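Removed from the display is one protein chain of the complex; every other protein chain stays in position.
Moving on to subunit A:
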């Protein structure tokens, strides 16, 4: 297992020299100021770090799934790639050109090859425009297909599975699934190579979802399209993607081929995500496990690994050598104190609840005992501070940003995992402790 280069990049190098690569995202970063420019500059407010140092390649003709929970930066990443918002840092190479540096007509020209469709097929269609002109709009904007736009629009309507006779209807006369098809036809009208799809089927019922997904796959085959497919639904992602990238709090945490990622996830967040999906089969094996706590604020994200405040596998600091059960008890106690999830009227009861086999020995034990005293005295904050600084802040998970490439179990594609559990040991599978 080798450490990837400094930025955690999976890129093929500037310019995307690899012929297979259609898009190369390198160290892409987007920070938003919290309020309008003037004010935030005046008060020196820290920015919202929505996307941080994200790197990956998209191969020609593939579907790269991008999954993560709401607010993790998926849409911002997509919009930054397309230059709908300007990046704070980093580069986006699309067939050799750095989109982050293009402007004016050069950017417009390139944009033609990169289209986007959104989640809500309703609000992305102008209700006053008829379907035909909606599909023709991008052709007009790019001055393409003059004289044959209507014909092309009708053809495309049919391609996406609509009746070409519906050319003169208004969007509200269509169902949700059909409206998403109109969006597809519009995106296809300028003959793009690459389509960013942001939650394109999330608003649809399952049976309609399946129809639209099938059409998208047919269109991909027919036109040789490449998709960056964003969704929060892991079942949809598993079905549609060739490779999958997982985001958490603005960072890419894992990327691998689909089967590899779902069957052999190597990042604790990916595991937690997979373990929390309810499986549509009452006989499905394996209890669902639950990830505790909430996603921290992207204004002051945790140092090192951004998942460390919730990670069930957080690595103990080098100075300690507790066995895994003891370390688990300490970790859970520290988090419970930090979040005040229990009442502490009785020190002995608290001790018995969190440390049924006794508190750890050595300095770890001293810190835990002291925290138990403080909690019993209602000094929660002091207790939490000491526990966190001793056990969490000194962990490698807090001091260093993880970025590793792992040997895949299935297939031979690259498997990137931003987790220190992979820091040295190649062979040993990570022990399951939860």
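Quick notes
In this section, contacts are C-beta pairs under 8 Å (C-beta built on N, C-alpha and C of every residue); 3 or more make two chains touch, one makes a residue touch a chain; residues count from 1.
Going forward, contacts and distances are computed from a predicted model.
UniProt lists the omitted chain of the complex under the protein name "Nickel import system ATP-binding protein NikD" (options: "Thiolase domain-containing protein", "OB-fold domain-containing protein", "Acetolactate synthase" or "Nickel import system ATP-binding protein NikD"). Only one residue in the set A:27, A:161 or A:365 touches the chain that does not appear here, and it is A:161. For the chain left out of this panel, the touching residue among A:60, A:110, A:140 or A:239 is A:239. Touching the chain that is not shown, out of A:96, A:293, A:358 or A:411: A:293 (per the contact rule at the top). For the chain left out of this panel, the touching residue among A:86, A:205 or A:346 is A:205.
For subunit A, the residues touching the absent chain in the complete assembly are 69-70, 158, 161-163, 169, 173-175, 177-178, 181, 205-215, 232, 234-236, 238-240, 258-259, 262, 272-284, 288-294, 339-343.
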